[in-house]
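Here the complex is missing a single protein chain, while all its other protein chains stay put.
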Amino acid sequence: MTTASPVAARGRRSVFVIWLLALPVILLSLGPFLWLLKTSLVPESRIFVRPLEYLPSTVTLENFVMLFERMNFFGYFANSFVVALGSTALGLVISMSSSYAFARFRFPGRRFFMTLFLVIPMFPTVLILIPIYDIMRVTGLLNTYASLIVAYSSFTIPFAVWMMTGYFAALPVEMEEAARVDGCSRLGAFVRVLLPTAVPGISATALYIFIVSWNEYTFAAMLAQDESVRTLPVALQFFITEFTVNWGLLAAGGVIVSLPVILLFIVLQRQLIAGLTAGAVK
Amino acid sequence: MGAQRTSISRRTLLRGAGLAAAGTALSACIPGPGTGGGGSSGGSQKLRLRYWAWVDDPTSRVLDDLADRFNENHPSIEVDVELMPASAVYERLLAAINAGDPPDASAIHVNNVADIAAMGALHPLDQYFDAMPDKDDFVPTAVLGSRLGDESAPLHTMPWYGLVSYLYYRPDWFRDAGLPEPRTTDDFVAACRAITDPAAGRYGYGLRGATHGHIHYFMWLASLAGLDAVRGPGGAPVFHQPEHIAGTDWFLDLARTHRVVPPTASGDGFEQLMNNMKAGVTGTAIHHIKSSETLVSTLGAENIRAVPMPVGPSGRRWTEFGPSMNAVYAGGQDPDAAWEWVSYLASPEAMRIFCTEDGGLPVRQSVGSDPYFQENPFAKVSIDSLPDAYLIPFTERPGYARLAEQTWPQLTQPALSGEMSSAEFAGRLAEDVR
């Protein structure tokens, strides 16, 4: 019997160690979600029973069917996607512009503006909620995608601007200068040189804006209550009624809302890693 | 702003001139529906009536169906039903009233009526109601509920349907323990003691210590010693006074002495109450007909039963009437048209359809005598309890929401554990609604 080479043995050992560390993380992340999943799959009469059932004795897809057949969940999905993608696009563009200014220029008021962005999230939503309704009504944006896209972009600006300023500032300015010497415009240098190298930071920021917009409830309930623009978190809230929580439907909805984002993330991760490698080769 | 003036009109304070100007400028730039979320007619002569409501079953279309029926018979009005989650309605109403653009009508929770009325946002309905030929068909408790329990107050809202609280119990547990149906408060305490078995995680009574659990507390106090032991003349609280503190002692003793409530009681809300009934944690709990379906489907019809609130030593019982109602807004487009709609919802036809579908109780005597409601055992107990059912005291007082949603849920933990005395507990609650 041949003994494995020391290097391979060490590799195996480190994989073992990594999994030893990863397993609790996976269990902790997944555990509560699995309970939600189980709840979504059992008939209503089996949800609250003693002793607790970890493995359901009967499984049904009734709750999921209900969401799509008796309620307009396809429509809510589409609305949530439009709002989340729109917020991500708008939020990224305007934040990037500011981040570039903060990272590449020194100008009077720079520190003031950076701090100003931090003041935005310092006020509780409850106080912003009522005046914002008035603003959206007066501007004619109430019950439109635009109201949520504008609102979510502005709530995510502070984080997005600070994050991307850090990324941009960390990248050496010399490459952009070289590109400009070669005849690139400032915008050209930004798009061709800075953006590709800042991909990890930008995509993390994009993911942040997307998830925040995807899951936001309070403002959506206030500004976009109309069926035609209703987003998933608002639809889910319909299962928390005045007198009870409809756990079967709520759990099914919670699962349905979460999974697409996970899939999107996995796909993006692959793209992202591919993009990084490509950039390194150039 | 306003340092020179001692008082500023609400409008000025609410919407600075800056916003108004910015808004005008922006709406000029942004193409879109010209009147924003407004419901004014676009081209046609029809009045688009905005109506906000919530329903317990999100898959139900009953309100849209009723609106369709109404619209067919009212060529000049088109009711636009906007359903929203129950938790979203109130904040949205506040914002819309603030913005000077309320809906024309909405369903409204009884706890919010006093505040919204104080804001001057409600259109009183007395003159319309008084002109109804069949107004005597309405259950008096429901009409009084729309006056927030005060005969001399205006009719703030239109009665729609109602809910009456009663006691759910597990007949199988009672049978096994050889206990009779709980008819009196003494029966009740004895039964709770008999079926409680902490080692098995079984408790007699699902006490609601979370928000709005004060409803059950006041029901017990009034059943034990009459409403006069809760509320004095003029509506001021008296339940905390030394001569009435025995009621609070009785209530807290369920946890302190008899230990017949689960250790989670201080944080249990209606959801936990019902889950605990379903899972066999508790043997009795107070709630209303809206829980009956899910309890029956989990436990089986033979293992869940309802009785009216147990009677106290005085021989009287007192239970909660929870009115559901519709409001017409003073700032709406056309209060007359809005009245047409909310009075249609309270018509025998619409009330029968809605209550059959949604599970509430009709507040018209003619509809309540319908076989459908008489044959459902839970509706029957509710309707039988109606003569003893009233609006919870203090609902009309400005501090009521604080009592229900802050003081009560925060203090049940120290009170039920015995850290806080009955007198202090009752005193703190009374302070809110003085």
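For clarity, chains are labelled A and B in written order, and residue numbers in each chain start from 1.
Note that in this section a contact is a pair of C-beta atoms (placed from the backbone, for glycine too) under 8 Å apart; a residue touches a chain by one contact, two chains touch by 3 or more.
Here is the rule we use: contacts and distances are computed from a predicted model.
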Hidden chain of the complex, named as in its UniProt record, picked from "Sugar ABC transporter permease", "MoxR family ATPase", "NADH-quinone oxidoreductase subunit F" or "Transglutaminase-like domain-containing protein": "Sugar ABC transporter permease"
Listed residues B:Pro198, B:Gly235 or B:Gly300, member touching the removed chain: B:Pro198
Hidden partner chain, touching residue among A:Val65, A:Ala78 or A:Ala204: A:Ala204
Residue in contact with the excluded chain [from B:Thr264, B:Ser314 or B:Gln365]: B:Thr264
Candidates A:Leu41, A:Val83 or A:Val161 - the one touching the absent chain: A:Val161
Interface with the unshown chain - residue positions in subunit B: 1-3, 5-10, 13, 16, 18-19, 22, 26, 90-91, 94, 98, 115, 118-120, 198-199, 201, 209-211, 262-267, 272, 275-276, 279, 281, 398, 401-402, 405-406, 409-414
Missing-partner contacts on subunit A, residue numbers: 14-15, 18-19, 21-22, 25-26, 28-30, 32-33, 35-36, 48, 50-52, 90, 93-95, 97-98, 100-107, 110-111, 113-115, 117-128, 130-132, 135, 139, 150-151, 153-155, 157-159, 161-163, 165-167, 169-173, 200-201, 203-204, 207-208, 211, 214-215, 217-218, 232-233, 236-237, 240, 245, 250-251, 253-254, 257-258, 261-262, 265-266, 269, 272, 276, 280
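Here is the rule we go by: only the chains that are shown with their structure count from here on.
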Length of the line joining the C-alpha centres of subunit A and subunit B, rounded to whole Å: 37
List of subunit B residues in touch with subunit A within their complex: 14-15, 19-20, 23-24, 26-27, 30, 32-37, 54-59, 82-88, 91-92, 94-96, 98-99, 101, 109, 201, 270-271, 274-275, 278-281, 287-288, 290-291, 294, 297-298
Residues on subunit A engaged by subunit B in the complex (per definition of touch): 44-45, 47-50, 66, 70-71, 129-131, 133-144, 146, 221-222, 225-227, 234-235, 237-246, 249
